[in-house]
Every structure is written in C-alpha cells, then in structure tokens.
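With one protein chain held back, the other chains of the complex are shown just where they sit.
Now for chain A:
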Amino acid sequence: MSRPWTLPLPLRRNRPAGADGRPPRGHGGQNPWQVLKRRFHSGELGSVPVVLGLLVVWIIFESLNSNFLSPRNLSSLSVDIVGIGMISTGVVFVLLLGEIDLSVGSVSGLAAAAFAVLNINQGMPEGFALLLAVLGGTLIGAVQGFFFAKVGVPAFVVTLAGLLGWYGLMLYILGASGTINIDDKGLVAQLTGFYFTHVAAAYGLAVLGTAGYFLASYLDVRRRRAAGVPARPMGEIALRTGVLAAVSLAAAAVLNQFQGLPLALLIFLVFLVGLDHVLRRTRYGRMIFALGGSVEAARRTGLNVALVQISVFMISGTMAAIGGLFLASRVTSATQTSGSGNLLMDAIAAAVIGGTSMFGGRGRTWSALLGVLVIQSIASGVALMGIQTAVQFMITGGVLLLAVVIDSLSRRAQRSHGRV
C-alpha cells in the first residue's frame, strides 16, 4: 500500500521558510528607521524612550529656569543620582528575574545606621565598619532569597516583611537619639565629598571610556568577520562611538567647570560597567536572563535555579547597602528617616523608567543610570523653581506610568508579532 497521507515531497522540500528566503542575519545592515521598527516589534526598544524623555525633561526645566543646566546644578545632580542609582542597579537584577525587592529602602537605611553605630558609637575603624555594613546587606539578601527560593514565599511578601523588619531594626540600633552624625572628613563622607579637581581626570575618563568602547566594538567586528558571522557595519560603530564621545566629553567639560570629576560618579560608573559585563557577558548573567524568561526552561537545562535566585537577592541587598552608604555620605549622618520616604519607590521607578521590564527577562544596568537621571532631574528642577514636592510626585508618577505603558506595549507588540 502506498502512503496516502504523504504530502507530495517536492512541495515540502527545500522551501525557504523565512519571509524572503534570505539567509539568517545577525545584526542586519538596514537603515536606522528599519532597525528601530524591528526593535519595537521585537520588544527591544532599549533606552531610546528614556533618552528622549530625559531630553524633554531637561529642555522644559532649562526653559523655566536657566540655572537648571548650570555646571553647578549638573555636577550636584551627578552626585545626587549615585545613592539611589546604586540601589536601583540592584533592583534591575531582581526585576530581571521578574520578581521585586521591596526591602531595598529599609536595607539602605539599615546599612547607613549600622555603619554609623559601628564607627561612631563603637569606635570601629571606618573601613571595617563599611565592609560590615555592606556584608550585612548581602546577608539580608541571602535570607530573603532563601525564603523566596527555598521556602517558596512570594518575593513580594518576603521583601515586604523585610521592608518593615529592617526598618524596625534600624530604628532599634539607632537608639534614643535617632540621629548619628558621621565624621565629615572620614572615608564615607569622602565618597560623595571628594572631587578629582584636575581637569585631566574627567577628560581622561571620557577619552578612556570612549576608546575602550570603540576598541571592544572593533575587535568584535573583526572576530565576527573572521568567523563569517554577520557583524555591525563599521559606520554604525563609528556613529555610536561618536555619540558616546560627544556625550562623555560634554559631561566632562561641564563637570570641570565646577569642581571636577566626582569620586561618587566614578564609582557608580565602575559598578555599572562591571555589572553590565556580568549580566551580558558571563554565563551567570545568561542564567539570570533565562530565569526571567522561563524558570522551567532554565531548570531543564540543569541550572541550579534556587542558587541563582538567592544570589540575585544577595546582589540586590548588597547594592542597597552600598547605596545607603552613599546617601548617608551625602548628608553626613544616619537618621531615623534614612531609607524611608519615597526612596524605595524612586529606586524601583528608576529601573523601570530606564527601560528594565517589570515582566522579567529584559533590562540592562544602564537603565538604572538613565532612570535615576530622569527622577533626580525632576526633583532637582522642582527644587530649583521652589515648587512644592507635591508637583514632583505628580510628575514622577506620570513618567513612571508612561514607562510602564511603553514596557507593556512593546511586550504586546512582541507577542502579537510572534503569532503570525
């Protein structure tokens, strides 16, 4: 008997399945508009919306008050962003899992208080107290991660308990006085107080960063060409390098007009570059992304799911503690209000505004920088104009809503694009 159900073979064979039958591409060599369109459909808009948003915010505030873009204000902005930015960078990691960490505000306050108590009240050397405060954040993250990953309590609830519990612990260790001033010449105070005043520092960093970026991109293209894999056109790399050079040199020029390169900004950038490297270039980072995409798929590849989840909460706790120390450094004290107020919401909002998805699996550390720039710019602009903070909340709320809408839309576009 023949095979009555067989489709005629010639029909099924060697039919190009792609839309156009062209070979698969890597980074396509299309014009920028097509690239943007494709990126939107694949849900990979990246940082385009937030950069546009930041420009709009700056233009509006500058037109309302010409002091906004003054070197003094921008320099102060570049230091103000670091505390929240560090916390927000940790939040990016948790968001990549598709989870949330509500405890970061309290943990940052607790770390500041712990440092102040250990250093000022107990007389412990500063470096040691700082290390213990940061490791305390790591430990808190490990505990919360354990309850989430091993016990199976939703992250939302675990970290909500943390939000209350760690805040309580902070009040407890601060004791009756409620405020501990830290040494304003000390190590922690210098974190936000020190500036590399020599002109060469800021320019050098800008040149070095740009050159590093160009070199990495160039070597990548060379390897790709040698391997016969699609590569970014050199024109695109030149353009990106040019933009990066312009932005970083302009920032350096502005900073040099005031006090030079702030140490805080340098540390923040080092963290961003390092953690970005971890996320995108290492196997560990790939695991985090995989967990954000599908826990089950990651598990089937033999990945130790719980271990990675716990480690991510540890990163979040550590970064919260580091951020808390920078915030304490800015006001040279640890107080009962450290880590409270809208710090938590700002840190999470910054990550989301910067383009990290609330749904998990999409985001970069740079979104913390961009998002916190938007939030602090609004705060600084509102303060300059002497309007009530009420307005600041409303504007930040609106921006956050916009960011989440963009996130949801691009996600939906991606889904519907898939089901052709």
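Annotations for the structure displayed:
In this section, contacts are C-beta pairs under 8 Å (C-beta built on N, C-alpha and C of every residue); 3 or more make two chains touch, one makes a residue touch a chain; residues count from 1.
Convention: contacts and distances are computed from a predicted model.
In the listed set "Electron transfer flavoprotein subunit beta", "Fe-S cluster assembly protein SufD", "Sel1 repeat family protein" or "Sugar ABC transporter ATP-binding protein", the entry agreeing with the UniProt name of the missing subunit chain is "Sugar ABC transporter ATP-binding protein". Only one residue in the set A:Ser66, A:Thr197, A:Ser294 or A:Thr337 touches the chain that does not appear here, and it is A:Ser294. Seen across the whole complex, the unshown chain contacts chain A at 1-7, 11-19, 21-28, 41-44, 220, 223-224, 227-230, 277, 280-283, 286, 289-290, 292-294, 296-298, 300-303, 360-362, 414-415, 417-420.
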